[in-house]
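Here the complex is missing a single protein chain, while all its other protein chains stay put.
Naming follows writing order (A, B and C), and every chain is counted from residue 1.
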């Protein structure tokens, strides 16, 4: 961290600032050139509040050279993290393919979808039991009943379950019955929820907030990790821009940027990014070649009758075709998809 | 709501769609011109899931003519809402002036600030006891101890207390000891939290999310109101844009837009919008003349030593000068500030 | 400028970088702390290409402490610039009030509007002769014929004319017949056009680009000023955000930020910002109290039949009412509006 002081800052102020900063357990070196003074701060600067320093009238600018995240930082953990989720892993050579409907609607529906996506190449089942909806008048999910149906689908197919947790109230039920807890975009900075899932050992799928910077996203991962749960997987699902034609703008550059800054796995959700089924293929394929560790794709047995987000779902058949293409691209990239293994074993 | 069908949609599909929509308790009229058919939907369309309809291949476009919010909608509540908060009100002729530090740091500090802002013209005291911080390593607030200190400050000054609730865990403590519960920008779509505060009768200050549209913001108000708590006050605090020079971009147009769409009061927080103390005056004054019902301003007795957000705080003296200007502008607008009354009574 | 080098950068590379930077006429000091080296650059760094330096593998980060604009910079010109435009000025105590229709439609129309806005309190007439339209099939303006009509309106009322130049082709005609040349938002970085108007002495009204940062905007002013024309007035007209309800988001903080960074006058265009007439009043009044040097407001004698942008126009009567309010607010701010003078003289 470098603190640039305004021209004409006196020795007394420099001494004071130095003292205040050093009280936080770091060391400070003082430099100056003809025009101005500056202070180089060495040590663990992650707890230093730059807002507070910035309030001093002598401070022109503060430059963070170090990233404020530690556990999520690739610098201190150079190799990729591989997260175990149920019997599967995410972050290694094999892509994690998460598929399923936006909402769990009935036992019959979720079991049927689970069987079909497994056959088509998924190795995780998703399905919303608790749904974050913009309107209080929209369907809010089957809640605990939905969780139970997901478990039935898991019992029938062996697929680990991924589903969204919106409230600390249900955390025990999730830890018991879910293989990976999803934190949705709207809750990416629900710090209370992050801390609570951080106290569990259940893997967490952390979606990027609608307008969260990479740094904020990694800081949210850091919240979870700093409580002891290092099993975090990031999910890019599009960011909010000025473009009205698509629901969100898929930020494919997130993949190489996150891979550079962090050792955590990152997957792509092309369904929520574009918000329309015809955009899923391009987003999914881009994710694979950009280096993502997996995909999360909405699949519904009957999109027109889906209880939520029907316009962005693929049918199981469309999903199957996409997986065939995914396999070829993964192979070019030196990776595999679950399909490949299954093809061999069947 | 108008459903525009694609050219060539057959009578059977039209019938099916009509039936499905009517199942949701509305009525549908069918029109057509030379090129295409469309369906006009009449009745309470707030629960209709347009995503689901959009998934049908025959649907070209869906146009919502009605707003999806009801209780927050000015159409069904033409006069302005005036919300009682402690002994004060927000939404009437007198502006609500909320001031205080970002964080409660000590009893001495909060009592001192409370006395000074009251003298300078505030009629509400704010102060963070639970702090949403981007970094888990930053100061997280004094928590329940902070709440207790706020109550001491209220006992000494009579100022009603506004403070942020981040977790449903503390809702009982907040209902007992706080006059207005603040929901922060990052939790604007924490629907679980919204529903819980909706079950109380305590007034809620609902900040706009970092990239929330007006409609989403009003839908979040609707979440609270639909649970029975109609005491909602909206707070514009800047939105996220591409501009790096300021922390957020204060959206002053939010005031006339919200006033048109809703009967709820709206206040302006210029401190968080700009993120720098020199921007507070312009934002606060703009808020008054644009028609806002109040201001929320960070004031600290010693900004350079503030534990958070020091660079955007005013000193009590600066705040006093701002209130003098506010009084003159409010007077031009036919409104009053708490200061005016106090000047008379002292 | 501070160049932060990566850890482990060797003496040879440091020497090379120092030499390269010093070739650009500045001096470089070398500092180091335990972890890394950095180079402080002193002198006129405005021509240094940071992109080029950033390409060197040893460079971690480059921090510009100095702003890259000189002529527009308040540091080198502490007092406010007051620009003479025809018989009027902008930037002094009196606000500049520019009003008129989006498009010049006929001689009768523009003369009528000119008379009515003058009476209501404007001291400049605006009207588009060359129109930037998103669609090639929309009305593109009366072009030179429109310029001639503006001159007639000026002859009848004495109001100086402001109109948009879109092409270097017409620059001579503009210099001859226009008092202030407007550069529109879409051309803010049409550097060819900026240079050409920079070679004239005609005052330039430089609108902010749809997603231009403050710095880019001031750099565009610098383009004009560096060619010799220092008569630049900035115009905030809203920026593009995610919000669909309003055409643009008026960035009222632009006023105090620009006032801090630059000595150039800044005015507010609330008509284009919101894109709807009911938003004009709040934007205009906010501009005045935030410290803007003037307003630009669309006024049409018959908004419903306007050839462009009708939905954001005020009628002359509505404009008159707004000017009465403007006068009161300007008075609180220690400023005057043209109306005030006229009231006295009539």
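As a working rule, contacts are C-beta pairs under 8 Å (C-beta built on N, C-alpha and C of every residue); 3 or more make two chains touch, one makes a residue touch a chain.
Here the structure is a predicted model, which is why all the values come from computation and not from measurement.
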item: Neighbouring shown chains of the undisplayed chain, as defined at the top; value: A, B, C
item: Residue among C:6, C:56, C:74 or C:148 that touches the chain left out of view; value: C:56
item: Of C:128, C:303 or C:338, the one touching the omitted chain in the full complex; value: C:303
item: Contacts of chain A with the absent chain, listed as residue ranges; value: 211, 213-215, 239, 241-246, 249-253, 255-257, 260, 273-274, 278-279, 281-283, 285-286, 288-291, 325, 328-329, 332
item: Contact set of chain B toward the excluded chain (per top definition); value: 2, 4, 29, 31, 33-36, 38, 40, 42, 60-61, 63, 65, 211, 240-242, 244
item: Footprint left on chain C by the chain that the document does not show; value: 46-47, 49, 51-57, 68-69, 132-139, 166-169, 186-187, 189-193, 195, 209-211, 216, 219, 222-223, 226-227, 240, 277, 303-313
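Going forward, only the chains that are shown with their structure count from here on.
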item: Copy pair chain A, chain C: interface residue numbering same or different (half cut); value: same
item: Centroid spacing, where centroids are CA-atom means, of chain A and chain B in whole angstrom; value: 28
item: Gap in Å, rounded to a whole number, between the CA centres of chain C and chain B; value: 32
item: Whole-Å gap separating chain A and chain C, where each centre is the average of the chain's CA atoms; value: 40
item: Numbers and ranges of chain B residues touching at least 2 other chains; value: 211
